[in-house]
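For this depiction, one protein chain was excluded, whereas all remaining protein chains were kept in their positions.
The chains carry the letters A, B and C, assigned in the order they are written, with residues numbered from 1 in each.
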Amino acid sequence: MKDLVGTVEFNRQLAPRYFHIRLRLPEAVGVLSGQFAMLRPQGLVEPILRRALAIHRADADAVEFIYLVLGRGLEALTRVREGENVDVLLPLGNTYPTDAVTLEGRRALLVAGGVGSPALFMLAGDLVAKGADVRVYFGGRTKFDLPALDEFEALGCPVTVTTDDGSAGERGFVTAPLERDLVADAGPNGSVIYTCGPWPMMARVGAIAAERGARCFVSLEASMACGFGICVACVVEVCEGSFAPPFKYQKVCTEGPVFPAEAIVW
Amino acid sequence: MKDLVGTVEFNRQLAPRYFHIRLRLPEAVGVLSGQFAMLRPQGLVEPILRRALAIHRADADAVEFIYLVLGRGLEALTRVREGENVDVLLPLGNTYPTDAVTLEGRRALLVAGGVGSPALFMLAGDLVAKGADVRVYFGGRTKFDLPALDEFEALGCPVTVTTDDGSAGERGFVTAPLERDLVADAGPNGSVIYTCGPWPMMARVGAIAAERGARCFVSLEASMACGFGICVACVVEVCEGSFAPPFKYQKVCTEGPVFPAEAIVW
Amino acid sequence: MVSATESSRDPRLAVEVAGIRFHNPILTASGCCGYGLEFEPLFDLSRIGGICTKGLSAKPLQGNPPPRIQETPAGMLNAIGLQNIGARAFMEQKLPRLRDYDVRVLTNVFGYTVDDYVEAIHMLNDGDGIDGYELNISCPNVKEGGLIIGNDPRAAAEVTEAVKRVAKRPVIVKLSPNISDVAGMARALESAGADALSLINTLVGVSIDIHTRRPRIANVTGGLSGPAIRPVAVRMVWQAAGAVKIPLVGIGGIATAEDAVEFLIAGATAVQIGTASFYDPLATVKAVDGLSAYLDKTGVASVSELTGSIDLSPPPRGH
Partner (left out) sequence: MVSATESSRDPRLAVEVAGIRFHNPILTASGCCGYGLEFEPLFDLSRIGGICTKGLSAKPLQGNPPPRIQETPAGMLNAIGLQNIGARAFMEQKLPRLRDYDVRVLTNVFGYTVDDYVEAIHMLNDGDGIDGYELNISCPNVKEGGLIIGNDPRAAAEVTEAVKRVAKRPVIVKLSPNISDVAGMARALESAGADALSLINTLVGVSIDIHTRRPRIANVTGGLSGPAIRPVAVRMVWQAAGAVKIPLVGIGGIATAEDAVEFLIAGATAVQIGTASFYDPLATVKAVDGLSAYLDKTGVASVSELTGSIDLSPPPRGH
């Protein structure tokens, strides 16, 4: 974890309210898939808090993020231009357990919902690079809510797209093709599901995995003030026994953001 | 007084910490010399208050300001680029009484200190246009503190420059050449002095005027929250009898910013 | 200027506080609108629900020496010192012109002793066009050696009772936020006969220039207002709403219709916009229009349905 000053290489709009930013870093930082960063335009006075964004891509000395503007924090980020600076604390959080895929040869099913996709992109790339059998399920409300779909498609693994309104791919929820394929696929080795998206979607994915006996890892979001464990704001309620006592609340920023689906009280 | 949205035509740096901004207005606004505006980059959340700036120049549908960045309000203004919007409330305040110059034919001595000069520039232009005998005394700490000196010089009236460090014009305070000329000039019609600059400078100019029996008008600054009379923050203490009772404190934004020098408790 | 007519008004916005009918729940806050007339060049005063004047005293007051204000993060400190022309001059010079507008007028009143309040109210009782009084009780009590009347439920109730005895119009008492027990204060004022409560006044603050080491306000302490204090104000409205039955007027950091809705949901029937008018002189009229838009979008039938509608059921997971 380092607090660095990143310099904007580009910060471009992908779709209404979606942006893609690339920051050059003053030093190399090792990033694991699923990790995130806390960002704030340098010198910004209001709003005070940094925003958490999944690391979409990491090179030796640069990182990329894809973000959906909900309020004034990320709105302020959209106004930062090439050559300007962004304070960035990274890398934060844990990573996806992948032994079951890379060592045991199970299939990896990545289920992304909207802007949950950046949290899965490095994982997809890593697993494809290791020759794993990776399938991506990407759901969005409309065709404008499939940020960086082209980057997933460029990885070469099969990508199934759904939209709530049918404006791209299958009409309906992304859990429909997932369920279909899980039934069709039910083989001896089974699958490991990795998912990031809206809470109800992840809850449903977790339930599907439990029904089918597939392992499932979810990448959670939570309101964060610090991103590195000092505020104890970002908690999620976990099931008894899933973590060492005494806490039923675990911090998403340090114990997560990746959790086994069955550990979460949905 | 109107609350308008101005669009930046240019916003360029003149010298370290000095900027010159031009805003196109959506409608024509009649501006008198000495009036000011309250500005804020549109959508800015912090700092909350607008900043008061003298109207340096006004065309039918555009206004210009010259400003010295002291803190984060005007700092934020420097970041607004061509085509972006600025909320601007204008025109505000009173104007300079000029009958003694234009009707009685007295000489006008304009004494500017640093960024006090924009408050005098329209006056200088108006008086020169009316054929008055105008002399400008422009003092700054250094040669970098003489904003828009070239614009004063372009008016064609004599401009005497002083700097505290001698980096431009005469070394010393601007009150030195003023005193010299007032003595030399002492004729039947006398002079009218108009001044805007740091408080101690204006206090000294007022005292010089009083000694010599010259009329003197000062354009004051004060901490302002609103600029149009609703907060009662921007007061200056006035001498008894100089304004109608009951107040010894007068609002700079509505009773001023121009006051007869002798009305002020310096 | 032609005044807003009945027909140009959104009937869904009408509210009643202390028996006073307001066209809409957006009022100006005391000390942040002069005597109301300062807004004449900017908008038709009849478009807003009400005007609450600068604090008036029986006699004119000079106020504090400058500097009187200082900007702070998302807020400002002020110590104007209640400079005002006095109740008499207000009635002679300002009130007749306010009568040109179809807007409710509350006169904010303050004093250092019970007699000060009573004297001012006696004068204002004669004012034609005043709809109600708002008592500012956040002044040092000179009798009790400078303790703030509004921080002491007994003193505050005493002022309220004395004023209620003479007032010919409804009395709204304005709470100081510099207290530990809002509910207790609210109950004391309700028992003392207040027709409504408004809250909050400013939080006491200090700012020091680290170069000169001098306070940035000549009076040393000033009142903190603006968006910075909004969460404190919403909390106090919510606590007062749980304690009393009389209506509440929410104040504190309100800048937009959305902010106003937050106070209504917390328990207010109307709101006042203060500091925001300094940096957004049209904030009040924009908030009126914004309230209509909010009702359109949400399908809520009227603003009064919002009052006290806070939902305290547990939130869904995943937030």
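Convention: a contact is a pair of C-beta atoms (placed from the backbone, for glycine too) under 8 Å apart; a residue touches a chain by one contact, two chains touch by 3 or more.
The structure presented is a predicted model; accordingly, all values stated were derived computationally and were not measured.
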item: Where the missing chain makes contact, among the chains that are shown; value: A, B, C
item: Sole contact to the chain not displayed, among C:Leu61, C:Met123, C:Val159 or C:Leu203; value: C:Leu203
item: Touching residue (missing chain; options C:Glu92, C:Glu258 or C:Asp296); value: C:Glu258
item: Sole contact to the chain not displayed, among C:Tyr101, C:Tyr133, C:Trp238 or C:Tyr279; value: C:Trp238
item: Chain not shown, touching residues in chain C; value: 65-67, 72-75, 77, 148, 151-152, 176, 178-181, 203-208, 210-215, 218, 220-222, 224, 226-232, 234-235, 238, 253, 258, 261-262, 265-266, 294, 298, 309-315, 319
item: Residue ranges of chain B at the interface with the undisplayed chain; value: 45-46, 198-200, 202-203, 223, 237, 265-266
item: Where the missing chain touches chain A, by residue; value: 1-3, 40, 45-50, 73, 87, 89, 222-223, 225-226, 228-237, 246-249
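Just so it is clear, only the chains that are shown with their structure count from here on.
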item: Furthest chain, CA centroid comparison against chain C; value: A
item: Rounded Å distance between chain A and chain B, as computed from the means of their C-alpha atoms; value: 56
item: Between chain C and chain B, distance of the C-alpha-averaged centres to the nearest whole Å; value: 36
item: Cα-centroid distance, chain A relative to chain C, in whole angstrom; value: 47
item: Set of chain A residues in contact with two or more other chains; value: 45-46
item: Sites on chain C at which at least two other chains make contact; value: 73-74
